[in-house]
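The complex appears here without one of its protein chains, the remainder shown in place.
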Amino acid sequence: MAYGKKIKKILYGGDYNPEQWPEEVWQEDVRLMKKAHINMVTLNVFSWAALQPDEDVYDFEKLDKIMELMRSEGFLVCLATSTGAHPAWMARRHPDILRTDAEGRKRRFGGRHNSCPNSPTYRHYAAKLAGKLAERYRDYDNIVAWHISNEFGGECYCENCERAFREWLKKKYGTVENMNRAFYTAFWGHTFYDWDEVVPPNFLSEHFRSQSGEERTMFQGISLDYRRFNSDSMLECFCLERDAIRRVMPQVPVTTNLMGFYKPLDYQKWAKEMDFVSWDSYPHPEDSPAEVALNHDLMRGIGGQDSFVLMEQTPSVTNWHPYNRLKRPGEMRLLSYQAAAHGADAIQFFQIRRTMGACEKFHGAVIDHAGREDTRVFREITQLGAELETLQDVFLEGRTPSEVGILFDWDNWWAVEYSAGPSVRMKYLDAVKDYYTAAFSMNVPVDIIGAEDALTPYKVVIAPLLYMCKSGVAERIRSFVENGGIFITTYFSGIVDEHDLVYPGGYPGPLRDVLGIWVEENDALPDGEENCFVYEGAQYPAAVLCDLMHLCGAEALASYGRDFYQGTPVITKNTLGSGCAYYVGTRSDAAFYRHFLKNIFRDAGVQPPVTVPEGVEAAVRGNDRNNVLFLLNHTGAQTAFAAGGAWENLLTGETYQAGQTLVLEKNGVLVLKNGG
Amino acid sequence: MAYGKKIKKILYGGDYNPEQWPEEVWQEDVRLMKKAHINMVTLNVFSWAALQPDEDVYDFEKLDKIMELMRSEGFLVCLATSTGAHPAWMARRHPDILRTDAEGRKRRFGGRHNSCPNSPTYRHYAAKLAGKLAERYRDYDNIVAWHISNEFGGECYCENCERAFREWLKKKYGTVENMNRAFYTAFWGHTFYDWDEVVPPNFLSEHFRSQSGEERTMFQGISLDYRRFNSDSMLECFCLERDAIRRVMPQVPVTTNLMGFYKPLDYQKWAKEMDFVSWDSYPHPEDSPAEVALNHDLMRGIGGQDSFVLMEQTPSVTNWHPYNRLKRPGEMRLLSYQAAAHGADAIQFFQIRRTMGACEKFHGAVIDHAGREDTRVFREITQLGAELETLQDVFLEGRTPSEVGILFDWDNWWAVEYSAGPSVRMKYLDAVKDYYTAAFSMNVPVDIIGAEDALTPYKVVIAPLLYMCKSGVAERIRSFVENGGIFITTYFSGIVDEHDLVYPGGYPGPLRDVLGIWVEENDALPDGEENCFVYEGAQYPAAVLCDLMHLCGAEALASYGRDFYQGTPVITKNTLGSGCAYYVGTRSDAAFYRHFLKNIFRDAGVQPPVTVPEGVEAAVRGNDRNNVLFLLNHTGAQTAFAAGGAWENLLTGETYQAGQTLVLEKNGVLVLKNGG
Partner (left out) sequence: MAYGKKIKKILYGGDYNPEQWPEEVWQEDVRLMKKAHINMVTLNVFSWAALQPDEDVYDFEKLDKIMELMRSEGFLVCLATSTGAHPAWMARRHPDILRTDAEGRKRRFGGRHNSCPNSPTYRHYAAKLAGKLAERYRDYDNIVAWHISNEFGGECYCENCERAFREWLKKKYGTVENMNRAFYTAFWGHTFYDWDEVVPPNFLSEHFRSQSGEERTMFQGISLDYRRFNSDSMLECFCLERDAIRRVMPQVPVTTNLMGFYKPLDYQKWAKEMDFVSWDSYPHPEDSPAEVALNHDLMRGIGGQDSFVLMEQTPSVTNWHPYNRLKRPGEMRLLSYQAAAHGADAIQFFQIRRTMGACEKFHGAVIDHAGREDTRVFREITQLGAELETLQDVFLEGRTPSEVGILFDWDNWWAVEYSAGPSVRMKYLDAVKDYYTAAFSMNVPVDIIGAEDALTPYKVVIAPLLYMCKSGVAERIRSFVENGGIFITTYFSGIVDEHDLVYPGGYPGPLRDVLGIWVEENDALPDGEENCFVYEGAQYPAAVLCDLMHLCGAEALASYGRDFYQGTPVITKNTLGSGCAYYVGTRSDAAFYRHFLKNIFRDAGVQPPVTVPEGVEAAVRGNDRNNVLFLLNHTGAQTAFAAGGAWENLLTGETYQAGQTLVLEKNGVLVLKNGG
C-alpha cells in the first residue's frame, strides 16, 4: 500500500536538506522542484544536533519554517526522525551511545549509524525526539509518511549489548542447558554454567578470518543468535520510535529505508513491523538488470508482495564506489520504470540539492553544484516527472502475477556463510541469483518469499542452497509437492536445523523423502576446476560443490562426467503425490539454469506475459483498474520487434495493433495496457 | 618407540568424543569400531568444562563410564588431559588465563588453545587436572599413552608474559649489558638500562607489516628471543602436566600432538621432553607427496629418527581449508601407508563420530552424520583396518636407513623470515623443499636433522639457506667434510650467529674456509625476473637471490649467464680433507636440484632401495626382524613395472620373482619384504 490509499498519484521527489542552505536558496529550490514535476520531499533526515542542541533543549524553529514552506508550496512530506546520527555533545556526555566494533574497539564520535542499539541513552532520546516531532507537526496533513532514522545497520559489541544479549538468550532458551544444547558447547568444552559467562561472539572470542579472508566463527550457534539479536535490537529501536509517533499520529504510515540484500538485518522480520516497505537502490555499475530486479522483488516480497517506495536512488552518480560512473542518458529513467514495474509506487532521489561539503558532495542530485537547470540530469529528471504526472495512479498498488516463488531466508544466508566447510566459494546470493537470473531472462515473474511464507500460491518453488531447514519448512514443502507443486533445491541443502545442528540420518535431512535421494558426500572444487554433466544433450559445468548422491526413489536426469564419481547422479527428479521435486547437486552456469528452468516452466505451464527480444524486460503489474505492461530495453541499443497484442501506450496515448513494429530506443521504456 | 615396546601391533583408531552423544549411541559406536578393526581410541581431548564445573568441583562420572566401556570392550586408550581449552567460568573469574594478541588486544572467552601459557591460574589448574586424571585412572592398563592438552600453539603478549619474558631474559643473559649486545640496541638508541624497560616485541612495539604484508621486526634479536620464550613457555606447560602424570603413572609414555612444520614452536626442543612424538597430518589438497613425506621425516627426525604416531588425519575431508576436497578413493589408504613408510607405528583419525554442531561438523569422520556403515569412507577404513591387522608388528619400530641428512633449524627459520632484506621472497621452507623434493623424486631416503644433531651418520649433509650458523655448527661441518663427508649449502648462508648478529669478515662467515669462497654481495631479483647458469651442459634459472662471490680455494662448477656478474661463480665445490663442500649461490628449479643431487648421490655412493617408475615412492623401514619395502603409487594412474628382486607381499602373501611384472593400482600400495 506504500504511502496509503489516499495518495492517487505516483510520488516523485527525494531527500531535501534545506538546513544546509541559506533561506534565499529555498525559493529557487521550490521553483526548480516544481519545474521538475517534483511533488514530495523527504525532510529532516540528519538534524538531531540541530533539533536538540542540549540535554533538555529542543529547537524546531528552522524545521518549522521548512515545513511551513513545503505545505504552502503544495509539497507532500515524508518526515524523518533524524536519529540516524547522534549529536556530538551526546557522544561526549553519554559514551554509552557509542558502539564497540567487532574487534572490541570502542568507537568515538564520527560517521553516522553510530549509535549502540542497546544504549539506554540512545533509546530514550531517540523515542523522545520522534514523539516531539509528531506532536509538533501532527496537524500537517501533507505528511504522507514517517521515516524512522536512516538506513539502520551495522552492529555493536559493547557492554550494554553483552548484557542485553544474555537477556535475549535467557528469554529464548529458558535454561542454560537448552542454550548449551543449541550451541553444541560439549564441543571443545565450551559448556556454560551461567548466563554471565556468555560473551558476544566477535574477533576477540569466537570469530576469525579464514585463510581466504572471510569472517568465520568457531561456534555457529552463538554467532547466528548474535546476528538475530543484533537485528532484533535495532528493530526494537525502530519500534520505539514508531510507537512514539503512532501514539500521536496513528493515521500516518511509518517506514524506514531498507537496503535490499543487506545482510546484517533480517528484513523479513522487520517488514512485519513497518507500515510499508521503502528502500534505497544503489546498484553497482556492474550489476546486471536481473540483479537490480531481484532486489526490488526481495523488497516487494518482505512486504507480502505489496507495492513499495523507492525511497532513494541517485539521479546520476554515486560517490562511494571505487569508481563512480555516470548513469548514461536514459538510464535513470529506465531504472525508475524498472522499479515501478517491480512494485514501486513512488520514485525518489537522494537528493534534491547537492551538498557543498563532506563525503557526499560528489553524489549526484537533482540540482547540481552548478545550480543550473540546463544540465542533462535536470532535463532527464524533468522529463520523467512529466511522464509520471501523466500516468497518475494507473499502476498504483498493482501486484505482480507471479507463479514462481524463490525462497530467501536471512537465517540461512547467515548460516551458509558462517559454515566452516565445505567451501568458502559457496555463497548464498550466488545460488539465488543463478535461478532468479534464468527466470528473469525469460521474463517469468518471480516472488521472493520467506521461510514462513505460504507456498500454495505458486506452481513452482525454488529454494536454492537451503542449507538451514527451519522447523516446519520441510513439512510445507512436502505438502506443496504432494498437492502438485514443483519444488527445486540444490547442493548442500537440508543439512541443519535452525540452531545450525546437523539433521542426523544423512543429507538432505528432512528433505530426503521429498527428494528421494541420499547425499553421501560433498566434494568442494578449487577455483578454476570443474566437473561436468550432460543435460538433454548439452554439456554443462559442475563447480564449487559436487554432491555425491544415491537415488532413493528419484530418477537421475544427469550424471557427473568425470572423476571417481563419474556416472553418479547430479540432477534428480522425484515424483511425490501429484507434484515433483528436483535436486541440482552442484553449481552450473547461466546456460544450464536457463535450459533447466525452461523445461520446468513448460511443465508447470508458467509463461511470460509477452514475447520480446533477448535483453528486453517485460513485466506486468495489475491492480483493480488496469493491467500495466512495462517493456524495458536493457540491450544497450535500439530494438524493434512485433507487438504481441493490441496495446495502448500510456505515456503517449498511441495505440499499437498486434504485429505492428514497436521500436524501443536504447534505454527505452514503453508503458502499455491492453487494448488500443 | 611410539606407544612402547609392549604394543605388538599397529594401533588403529582415533579421537572419540562420546560425551557429545547420548549413551545409547555408544554401543553402536563400539559395534562400528570393531567392524572397522579399530583397536584404540583417544579420549577426553576437550572436556575440561565437564570435568571441572567449578573451582573445587570435579566430576568424572561420565568419563568413568566411557573408560569402563572402552576397557570392557577391549579398546586401548590414549588419554588426553583436556586442557586444550579452558572452561568459560574460569575465563570469567580468572581473566589472567586469557591471552593478549600481537596487536595488544586482550581476548575474551572463545575458541580453543586460548590459555596464556604464563597464567598462574592456567598452570595451576591444568597440572592439577592432569594429576587427578592420572590418579583416577592409574589402574587402567589399557592406557597406552597420555596426551597432554591438544595442538599447543599460538602466542601471548599479556602482562604475565611480559613479566615472565623479563625473567627469561635475565636467566639467559645475566646482565642488561649482555642483553643489549645481543639485541644490538646501540642501533637506534634502544639501549635498556633496566629489565623492566623491556616490552614484548609485537605490533605495538617492534613489529610491522612489510610492504608485501609479511610480519617483520625492527630488532631481530628480541623478536627471536620472544619466539624462543613463547615456545619455552608452552613447553613448560607441557612439562608441568607431564610431571603431574609421571608422579602417578611413570610407566606410561606421555606425548602431545604436534603439527609438522609448525613455525611458532621449536619442536626439536619439545621432542626432548616428550616420551614419543605424535603428530596430526592434514596436508593441503595441493601439497605434493614429497611435501607430505617431508613433514613425516621432520617428525621422525625430532624424535631422534625413532618411530612416531600419526595421531590425527582425516578419513575423507577437512573443514577449514578455503575449499575442502574429498580424499579420492584409495587416497586415505595411500597416505596412511606413506606415514607408516616414513616412521608411523600407529594410524589414527580425527575423529570416530562426526560432531553435529560447531565448526568441525563438516570435518570427515569414521562414522558420518548419516550414521551408516555402507559409506565409501567407512568401507575404506574397514579395509585398511583389516590390512593393518594382517601386518601385525611387521614394521613396528623400524628405522629408515638414510645416508643423507637435511639440516632444519627452527631458530634459522624464524631468523630468515624476520630478516629485513634482502628479499621477502626468500623463504626457508622453499629452500628445504627444493633439496628434499629432489631426493624424494629419486627415492633416496633423507633424515631431517637439527642444528645440534650429529652429522657423522651421513654421507651427504645438506643445509639449505643456513643463514644462522649457531655456535658449534661450523666446526661440526668442517670436521664432517674433513672426514670425507659431502656438504651442501646455499645462498645467504653463514651470515649471522644465534643472536642474529652478522659474522664479521665477509660471508659466509664461519663457513668461508670450508666452502673456499667469499660472497661479496647479494642481488635480490623481483618476481618474474631470472638470471641463469649452465650446469653440465644444461641451462637452469637463477632466481630470488643471486650471491656474487669470489673463489678462495673452491672451483666454480657453474657461472652466471647474465647481468653485470655474468661469468662469476654461482655453484662452487671445495675439497677439504677427504670430503668436499658445495655452495649453490642462488635458487634454481626442480630440474636443476634433481640433476645436481643425482651427481652428488652418485659421488657419495647413495642409492635408492629399488628402481621404480617416476611417481612411485619406494621407502624402506627396517627393524630387528624385517626390512619392509613400501611401494606407493602417487602417479594418479595404474602403473606396472618389473620387480627388482624377489619379494613377498605382506598383505596378500603372494610372492614375486625378480623381473616379474608388478601392478600398482591408482593410489595403490604394496608392502613387501625381501625373499619370496
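Residue numbering begins at 1 within each chain, and the chains themselves are lettered A and B in the order written.
Methods note: contacts are C-beta pairs under 8 Å (C-beta built on N, C-alpha and C of every residue); 3 or more make two chains touch, one makes a residue touch a chain.
On a predicted model such as this, the values are computed, not experimentally measured, just so you know.
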Selected residue (touches chain absent from view) among B:140, B:192 or B:641: B:192
Contact residue for the chain not shown (choose from B:142, B:390 or B:423): B:423
Selected residue (touches chain absent from view) among B:69, B:218 or B:442: B:218
Absent-chain contact - pick from A:53, A:74, A:457 or A:505: A:53
Chain not shown, touching residues in subunit A: 17, 19-20, 46-50, 53-54, 82, 84-85, 87-89, 91-92, 105-112, 285-286, 316-326, 328-329, 354-363, 368-372, 375-377
Where the missing chain touches subunit B, by residue: 103-104, 183-194, 196-199, 201, 204-208, 210-212, 216-221, 419-425, 499-507, 518, 520-527, 548, 563-564
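Convention: only the chains that are shown with their structure count from here on.
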Cα-centroid distance, subunit A relative to subunit B, in whole angstrom: 49
